[in-house]
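Of the protein chains in this complex, all but one are displayed in their positions.
Order of writing sets the chain letters: A, B, C, D and E. Residues in each chain are counted from 1.
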Amino acid sequence: MLQKHIIHRLIQSAIEEDVGSGDITTSAILTGEETGHARVVAKEDMVVAGIGVFKEVFIFSDEHIEFTGNFEDGKRIKDGDVLAEISGNLKSILTAERVALNFLQRMCGIATLTRRYVDEIRGADARILDTRKTTPGLRMLEKYAVRIGGGFNHRFGLYDGVLIKDNHIDAAGGISAAVNRVSGDVPHTLKIEVEVKNLREVEEALSAGVDVIMLDNMSVEKMRKAVSLINGRVLVEASGNVTLSSVKEIAGTGVDFISVGALTHSAPASDISLRVSG
Amino acid sequence: MLQKHIIHRLIQSAIEEDVGSGDITTSAILTGEETGHARVVAKEDMVVAGIGVFKEVFIFSDEHIEFTGNFEDGKRIKDGDVLAEISGNLKSILTAERVALNFLQRMCGIATLTRRYVDEIRGADARILDTRKTTPGLRMLEKYAVRIGGGFNHRFGLYDGVLIKDNHIDAAGGISAAVNRVSGDVPHTLKIEVEVKNLREVEEALSAGVDVIMLDNMSVEKMRKAVSLINGRVLVEASGNVTLSSVKEIAGTGVDFISVGALTHSAPASDISLRVSG
Amino acid sequence: MLQKHIIHRLIQSAIEEDVGSGDITTSAILTGEETGHARVVAKEDMVVAGIGVFKEVFIFSDEHIEFTGNFEDGKRIKDGDVLAEISGNLKSILTAERVALNFLQRMCGIATLTRRYVDEIRGADARILDTRKTTPGLRMLEKYAVRIGGGFNHRFGLYDGVLIKDNHIDAAGGISAAVNRVSGDVPHTLKIEVEVKNLREVEEALSAGVDVIMLDNMSVEKMRKAVSLINGRVLVEASGNVTLSSVKEIAGTGVDFISVGALTHSAPASDISLRVSG
Amino acid sequence: MLQKHIIHRLIQSAIEEDVGSGDITTSAILTGEETGHARVVAKEDMVVAGIGVFKEVFIFSDEHIEFTGNFEDGKRIKDGDVLAEISGNLKSILTAERVALNFLQRMCGIATLTRRYVDEIRGADARILDTRKTTPGLRMLEKYAVRIGGGFNHRFGLYDGVLIKDNHIDAAGGISAAVNRVSGDVPHTLKIEVEVKNLREVEEALSAGVDVIMLDNMSVEKMRKAVSLINGRVLVEASGNVTLSSVKEIAGTGVDFISVGALTHSAPASDISLRVSG
Amino acid sequence: MLQKHIIHRLIQSAIEEDVGSGDITTSAILTGEETGHARVVAKEDMVVAGIGVFKEVFIFSDEHIEFTGNFEDGKRIKDGDVLAEISGNLKSILTAERVALNFLQRMCGIATLTRRYVDEIRGADARILDTRKTTPGLRMLEKYAVRIGGGFNHRFGLYDGVLIKDNHIDAAGGISAAVNRVSGDVPHTLKIEVEVKNLREVEEALSAGVDVIMLDNMSVEKMRKAVSLINGRVLVEASGNVTLSSVKEIAGTGVDFISVGALTHSAPASDISLRVSG
Partner (left out) sequence: MLQKHIIHRLIQSAIEEDVGSGDITTSAILTGEETGHARVVAKEDMVVAGIGVFKEVFIFSDEHIEFTGNFEDGKRIKDGDVLAEISGNLKSILTAERVALNFLQRMCGIATLTRRYVDEIRGADARILDTRKTTPGLRMLEKYAVRIGGGFNHRFGLYDGVLIKDNHIDAAGGISAAVNRVSGDVPHTLKIEVEVKNLREVEEALSAGVDVIMLDNMSVEKMRKAVSLINGRVLVEASGNVTLSSVKEIAGTGVDFISVGALTHSAPASDISLRVSG
């Protein structure tokens, strides 16, 4: 579900950013005729994500590069595992190396962190969701990495999902009014989700006929009450300051979704290196 | 030193990514006439970075938005501090909010982490440097945030600095040969830096007439010997797996620069929120 | 809900298309100092749509043009009514004229045709919907014009709404299987709509738990049966070869939505002219 | 004469418009491995135009798609005829289908309507011309479709043809003055056409030495007199409110060209569908 | 007749080319608060051309720059004359300086060389024309500079003028055949010019009904015969290896146009400098 032309554009602009008027060191030293072979090595345990984008950076730089991926996206690999092997023109490989790794280390980092959240709530029915707290320009890749890590995607942007927040409610003069305005305006293909802060608002949302209720920054105790009150009539999402240490208890409240901003805004990069042999 | 047109392009593409065919919730609920006032609040201690970019996102969305920044880039602020205040059309504020915060939380995160490294080596002569391990497309912003945090920039890309690595050395058949090829090719405005792995290569680099030597992944012990051997004749950079717990000892070896990939690839986002009052 | 930057880009490319290397006639004859005043006149009855875009073309060409709109989008006007008046540099007005009118005549045409469909089913509960059968590149404007004419929008593209068609059903091996795959993959903010051809498929869709059923190319008789079978449990959309002469009877079947491709792919342009006085 | 890069850009932006962040339905249901075969079927009589662009949409989406066109542009086909057949990856076919049809149905619609005008004046020497009243961004395709339908192109834009209109004449202070200014300014490769409203202006234009006279919104009676007055000395174009019912009589006046805005701004789309078999 | 958006795009890409990731020298030394005043000084005699583009580079970089032009495009100025004065932010001035001068020195160079050709044939009726031998990307500016220098423009590109060359004639099987194909295909707003090599071809062109004959690389003697043969029936252009020393004699043959490639491909830059006072 990664759009080819979006990937292509991201790669091109990343290469222009890094290479600019030229890789002066490599151009000076290599004749351009040398070939080489490189191994891409994991330097810690991780979940692979983005191997396709990684490959595309090399192919974009030089269509004659040969690329062999050893693990598919989603695989858990160990420190020392060889993710992929690359053969071809050495200048092309060296010039593309950093950009390719910059994409890969970020995507693996997100998938690996997501996997930890998902594993943490194993057994519960809840799904781990991402948010819109993504890196500007890379949302498509980051949301893809979340899926690869076992998470699910919340809406992609402001255009493909309705989420009525407190400011909307205030402006409309209440949850019902806000829901009415939305249902008379947005395509019928979209559900209506509303963010609530307390049990009174939960009830208001239920009677307004929403499809999804987001419990915003509630204590676990209050979430449990909300879930009980909702009683399966609509979907329920928990949101706000979810951490690896709190996620399991939150899942235990019976919510359907737990959204975690940290998946995309604070995942440390995975440690991966590319080793060339002449 | 942030290029206006690059910032502009990043903002535009981030807004297109998030808003797409429209902010359907806000468009449905607001008439477009409402105005509002928002405070941007730090939810943890941090170093401010990117307040100018943050402001530009709102101005880009609506030139009539009024923006008051309370802290300049580089200031250390506390949990609860109000970074900025925003007034104007409520629809414009709500639609731009997430994109603006996505830039700001990332830049503050990098500046804050950089500051920790810089503070850690206070008293030493070494400078903390960034690397090319940046987020694709955001290098300019990330390197700016490093400077704001008290760090210094390594080269911006492959085009504005020479760094001869092991693969280059192998291809040329030795350090001297590589340095010769480079000095006969690149503009005379650039220094020549070479990456070495051991003391023998340090000597080879010195006799080849390089300007900077990068000690790659050496133990602290070996770095100390290298610095002693180099004895101030050229600049020295330490590189590879530098962490907050090791950086002080590395600085103690007498190197001139310590480059840290984590500054840009693994800085957690700063926690910042925008609170609107009608 | 028209995105400023999308409009701006459309206008720029339309002007480049028409003006190219220059408006040679006007440049040769006018000194560039002349000013003029123009009236935009309806030459037939119509519903106004796109007056904002129309204005933007002139402002884009020359920010000093003064523009006064006499009717807002959505107003029904008569042959001879003056939609707007434009004053300023004559060269700017003449050079922008055709591009501005090309946008306006198309948008008014769509709103006017939509209005006829909407009026035709007055009294019924059904909504008139557009489709994805729009002019390449102009979907945002065309869907806006449909709303202005009293219609509603179906999904904007393949990204913001789920519509399971016969080919999807075949590939999945049945409606239930298709619905299952979708609900395990797309964001929870989206409803699931499925296209059905007969009553058996209606039942299958109902038991698969879809949110919306599209009756594809059914006879009015069969639609009536389907609506009765569905009995308000999910939303119902009628689709396929709807015309001005058949739409009323279709609305009478009790469907919730009637989608009409012709609104955007076959609406004749409204007849509008711009008359300059020196 | 369709410029490859312009077509490519139009297709890319149409696909981005429709597919956006992804074809969520197809991505969820298909594995990406399925193949299929589709037939493109005419659902009414029409003149084929744009089969090359139609094909390019599929190739652009997936270079491995196999495409067989059964009729060339310009052929008249019947309801039920199979225009083309497409084989390959099913996901690629389904995702590109709507965009491809949106181009084709519009181009065939224009060619078909043009053909009707051309057939209407069979036997006369006049040529049917298009105008600049085209859809913003699609002028190249629409003017191509006019040629395919047997019409001829007027100038492509303001840059490749001189047309002196009433506002130009007023600004210059008369036809002679306007013609003088133009001939001292524009490249000698261009003819000079002037728009006239009555017989006095025809004479003025003749003595000013123009190459082409456009009779603007004249009655058929007056056109006949104008043609007689001009007597073959320069080319003559009839313009303004030409319809299928009036075009024959206009051709009978002896004008050389008849320009028809409706060819491009009001042609209904041709009805074409794509039927997939697994 | 310089298209605003084309100029804007050229300036932006020239600034990106020169400034890239930043003007590191100026950014390091200036605080960004300094203001300055600069005079733009001619260091040799020249014809001014491009002062508007020159100004735009500064305004584009910093909208608060104040710019006073002392001479309009087309003026002949002397060594030492001050073309313009610039006041404002010093950093903005220094960063934009080189790009602005690179445009101006080229445009003045072309206007100055054109002026020399035009002066050389003073008294003759012929016009000096440019060609399509322009710098890739700068044709609009270069053709503008030719006009400013007193020359006239030939067609702007392959799209706005017909020029039948020998290869076309060969492919068509003769001049008449080529002319027939063209007149049945291109808009009637365009004249037809044909390139001929000898008197036989002149006669063939005349009987084929062309509008303009281009005498390609003929001796002055042969040109004189051709002009005599043509005898005013069509326009005549002389082309091929025209130099400052041959142009007067060529004009004496009675041709209407003399096209000179060197105007745009070999004009030396004018010597202009910008002098800042703090």
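Here is the rule we use: contacts are C-beta pairs under 8 Å (C-beta built on N, C-alpha and C of every residue); 3 or more make two chains touch, one makes a residue touch a chain.
Quick caveat: nothing in here was measured; it's all calculated off a predicted structure.
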Item to complete: Could you tell which one of E:Gly80, E:Gly209, E:Gly232 or E:Pro268 touches the chain left off the display?
Response: E:Pro268
Worksheet item: Among E:Glu66, E:Asp79, E:Asp185 or E:Glu249, which residue is in contact with the omitted chain in the full complex?
Response: E:Asp185
Fill in: Positions on chain D contacted by the hidden chain, ascending
1, 3, 5, 140, 156-157, 159-160
Practice prompt. Using the touch rule from the top, list residues of chain B that touch the missing partner.
Written response: 152-156, 159-163, 187-191, 193, 211-212, 235, 237, 256-257
Discussion item. By the contact criterion defined above, which parts of chain A meet the unshown chain? Give residue numbers in ascending order.
Written reply: 12, 15-16, 19-22, 24, 27
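The rule we apply is simple: only the chains that are shown with their structure count from here on.
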Fill in: Rounded Å distance between chain B and chain E, as computed from the means of their C-alpha atoms
45
Worksheet entry | Rounded Å distance between chain D and chain E, as computed from the means of their C-alpha atoms | 33
Discussion item. Multi-chain contacts only, two chains or more: what residues does chain A have there?
Written reply: 20-21, 140, 156-157, 159-160, 162-163, 190
